[in-house]
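One protein chain omitted, others in place.
Chain IDs A and B follow the sequence of writing; residue 1 opens each chain.
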Amino acid sequence: MSAWTSRLPLKGNKLIVQMLLLFVIIVLFSFLSPYFLTVTNIMNVLNQMVEVGLIAIPMTMIIISGAMDLSVGSILAFSAVCMGVAYERGLDIWISVIIGLLAGLLCGAVNGYLIARHRMQAIVVTIGMLVMLRGLVYVINQGRPISGFPDAFYFMGQQYVGGIPVNAIFLVVMFLLASFVMKKTRFSTYVYGIGNNEEVVRYSGISVVRIRFILFMLSGLFSALAGIFLVSRLASAEATSGTNIELDVITATLIGGTHIFGGRGSLSGTFVGLLIIVFLRNGLNLLGVSVLYQAVILGALLLLAVGNKKFNGE
Amino acid sequence: MKRLLNVHEAPIILFTILVTLLFSILSPDFMQVENIRLILDQNITMFIVAIGMTMVILLGGMDLSVGSVLAVTATSVGLFLSHGIHPWIAAAMGICIGVLCGMVNGYFIAVRKIPDIIVTLATMYIFRGIAVGISGGTWMTNFPEGFRFFGQGNLLGISFPLFIAVILIAIFIYVMKFTRVGRRVYSIGGNGPAAKLAGISVVRTKFKVYVLTGLLVGIASVIFAAKVGSVQASTAGSGLAFEVMAAVLIGGGSIFGGVGTIAGTMLGVLFMGIVKNGLIISKVSPFWVDAATGFLIILAIVINTLQRIRQNKGKEGDLV
């Protein structure tokens, strides 16, 4: 497909374009709303972007490897509710957190097992998991929201250190860490390699199965992390949380320049993409623009930003 | 026997029969003519949209916007009707809007060569926004009696929507199997560069497929509106894209294109319909319905994959 033809070394260049777009958006809204460029608002936005951001990390890697994970929202809810139920049963909050993370990891492992080991199509498997896990959430707690967690736990989602939200700091650290992994380690070479040409990677004697498996495990883990941060921020674990979050995550990743057919993309791009959509949404909210138009604007942006870049790359 | 097992759709046929048997044992109401008619009736929209989605997936693409196109079309039909336009004309205009949406998708995907998932993700947002925007937030409802015919009428002894669906399925099975357009879709999905070298206009074929998909979604949405009797622009067809995609892939399609048949997809839709209906008929706790549905989807895929492994045994290399 034409996707393979444009493998020019445009990565750095692309990032500049995205930064410029982000800059344009920020300047634009600063003019339009006096509340936009204030410290409280920016901290606010940072606080809100964490869940999508955390999931975007493994999603970027998975898309680079040429697959996709649509079950992240359900994994998020599943882990959050598992954690909530564990806490309700009288377990220590941090042990409950670990149970939540393990639940996410388990979901990721199931995805990974079916997709990597048995070479099933990622999209269908994760759609199946999306439906099933969301259902299991209702089975576990009959759809009641769970709340009443101790204050120490809310530290993660509601507190500020040096004026910056704790969860945003965590997100940035995670991004830096993952960025390092994706730039400097062999693991990243394999991920890009699988996305570009799986056969070659396999013939080089590298276990594609294992790499894929790890990627989906990561996705499960980060979705669970996002779930826990969400509970900490909202003080409540709900059955409906994370519905449709996969669309936000994928949109951020794509605006960030990751190629949908795999092989190309970067975490720094995703981070900028993430900032673009959260600032856009925040700015439009501040202006009181109805969500209907927000959806249209987001769609148009996606077409223009991503579409044109692709068009340009040819 | 062996030949039968090698039919591409064999596993899903077997699995569907198995699930049907299971539900028949669980509930005596399941295997009733009345209920079978109900299952078919409930899934007409899915059947029709799935035809288009099969072609899109055969091309190696996917269309996330079908739900939003459905919402736009159904809402505009509702608007036309509320302005007193004749039901048949309103329906025709609605279908035209579906085609228009398909042309937008097709233009960006085929002509501008933007990856389909990006285009349809974007148009999914855009069409949904437009749908809610033109509806003004209110429901489209209280349709005139004449319009209801599209969803509830009878023709030659069977229900009108089912009649339409059967005709469409027959036409498209024929098109995909025996016409040049159909074979082109397969060849582009199977090996794009080769198809191009063979002189097939990839752009034109792709564009056609998206327009046809828009047309089918348009027809489906008229039936949807007439049948359900009310349209809520913000939620109509939400989740439709994923559900239909799952049906295509359960029916033996491959997300990488080139593999799959309309007949298989129809089985996939039927399978999903049977599962959804059967779980309620056999009085499974409502909390378990979604979990069980997801589980059965995954199981269906596992079985599909096993079949592919069996078929590919002995062939060189691994399978995808």
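The definition used in the following text is that a residue touches a chain if its C-beta (ideal position, glycine included) is under 8 Å from a C-beta of that chain, and two chains touch if they have at least 3 such contacts.
Quick note on the criterion: contacts and distances are computed from a predicted model.
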Exercise for review: One chain of this complex is missing from the view, so tell me which of "ABC transporter", "Cu+-exporting ATPase", "NADH-quinone oxidoreductase subunit C" or "Periplasmic binding protein domain-containing protein" is its UniProt name.
Suggested key: "Periplasmic binding protein domain-containing protein"
Practice item. Write down which of A:Met156, A:Val191, A:Ala252 or A:Leu284 is the residue touching the left-out chain. Key: A:Leu284
Check your understanding: Among the options B:His8, B:Lys113, B:Arg128 or B:Arg184, which residue touches the chain absent from this view?
Key -> B:Arg128
Point to revise | Residue among B:His8, B:Lys113, B:Arg184 or B:Lys276 touching the omitted chain | key: B:Lys276
Point to revise | Touching residues (missing chain, whole complex) on subunit A | key: 13, 17, 20-21, 24-25, 28, 31-35, 38, 40-41, 44, 47-48, 51, 138, 142-145, 147-148, 154, 158, 230, 233-236, 238-241, 243-244, 280-297, 300-301, 304-305, 308-309, 312
**Study point:** Sites on subunit B contacted by the missing partner chain, in the whole complex
**Key:** 27, 29, 34-35, 38, 41-42, 45, 128, 132, 136-139, 141-142, 152, 224, 227-239, 276-277, 280-281, 283, 286-287
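Here, only the chains that are shown with their structure count from here on.
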Check your understanding: If you average the Cα atoms of subunit A and of subunit B to get two centres, how far apart are those centres in Å?
Key -> 29
Practice item. Going by the contact rule at the top, pick out the subunit B residues touching subunit A in the complex. Key: 60, 62, 108, 112-115, 117-119, 121-126, 128-130, 132-133, 192-193, 242, 245-246, 249-250, 254-256, 287-295, 297-298, 301-302, 305, 318-320
Check your understanding: What residues of subunit A sit close enough to touch subunit B in their complex?
Key -> 1-3, 70, 114, 118-125, 127-136, 138-139, 142-143, 202, 247, 250-251, 254, 259-261, 292-296, 298-300, 302-303, 306-307, 310-311, 314
